[in-house]
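One protein chain omitted, others in place.
Moving on, here comes chain A:
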């Protein structure tokens, strides 16, 4: 499968970082193009005319957009280190929880920066309910993918980001008492070099928090 892989991404976008992690987990060589979202490259606009967003993977000049579409494409094209389980039902479950994170947890997290007082408390409660769903999914497992890192672990990296944000802002949404399994998972994945390579570097984390607080949903815009 020797070919040209290019990846248009942005350092502060969790969606972009997902694809980066997936590329590294499969050890796929690629050329990275950092996009300035206020001044997008003509290539990006050509490769993703519908949404004009990152991430975009370009494989032999054929573009794939949307992080989850990219990750499934990668899993089907490069068969080493498979992300999705073989069993159809388990695949459906992995896809369900990944969608849960993207459709429910992420929008609720985005609300955090925009609410205050009682509304903020309600948002935090909502997040806790959603985190409980993920906590339960980890029961009896080392990773969301079972014995090793998989599809859902890649998407769930947002939990690591949440933990890092908490250490910087002091607002601890993820408590070890309430979510011990999630915490163990975070510690486990953060020991992996490949995961650390895809996290926001320490010196940029303050900038990232400020960016996220300004426009939480538009990081990949």
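Everything below uses one rule, namely that contacts are C-beta pairs under 8 Å (C-beta built on N, C-alpha and C of every residue); 3 or more make two chains touch, one makes a residue touch a chain; residues count from 1.
We take it that contacts and distances are computed from a predicted model.
Asker: For the chain that's not shown, choose its UniProt protein name out of "Cleavage and polyadenylation specificity factor subunit 3-II", "Glutathione S-transferase", "IBH1-like N-terminal domain-containing protein" or "Sodium/potassium-transporting ATPase subunit beta".
Answerer: Choosing among "Cleavage and polyadenylation specificity factor subunit 3-II", "Glutathione S-transferase", "IBH1-like N-terminal domain-containing protein" or "Sodium/potassium-transporting ATPase subunit beta", the correct UniProt name is "Glutathione S-transferase".
Asker: Which listed residue, A:73, A:143, A:161 or A:183, touches the chain dropped from view?
Answerer: Of the listed residues, the one touching the omitted chain is A:73.
Asker: Tell me which of A:10, A:65 or A:138 is the one touching the absent chain.
Answerer: Reading the full complex, the residue touching the unseen chain is A:65.
Asker: Looking at the full complex, which residue from A:6, A:95 or A:111 touches the chain that isn't shown here?
Answerer: Candidates A:6, A:95 or A:111; residue touching the omitted chain: A:95.
Asker: Mind pulling the chain A residues that touch the left-out chain?
Answerer: Given the touch definition above, chain A has residues 50, 59, 62, 64-66, 68-70, 72-73, 76-77, 88-89, 91-92, 95-96, 99-100, 104, 133 touching the missing chain.
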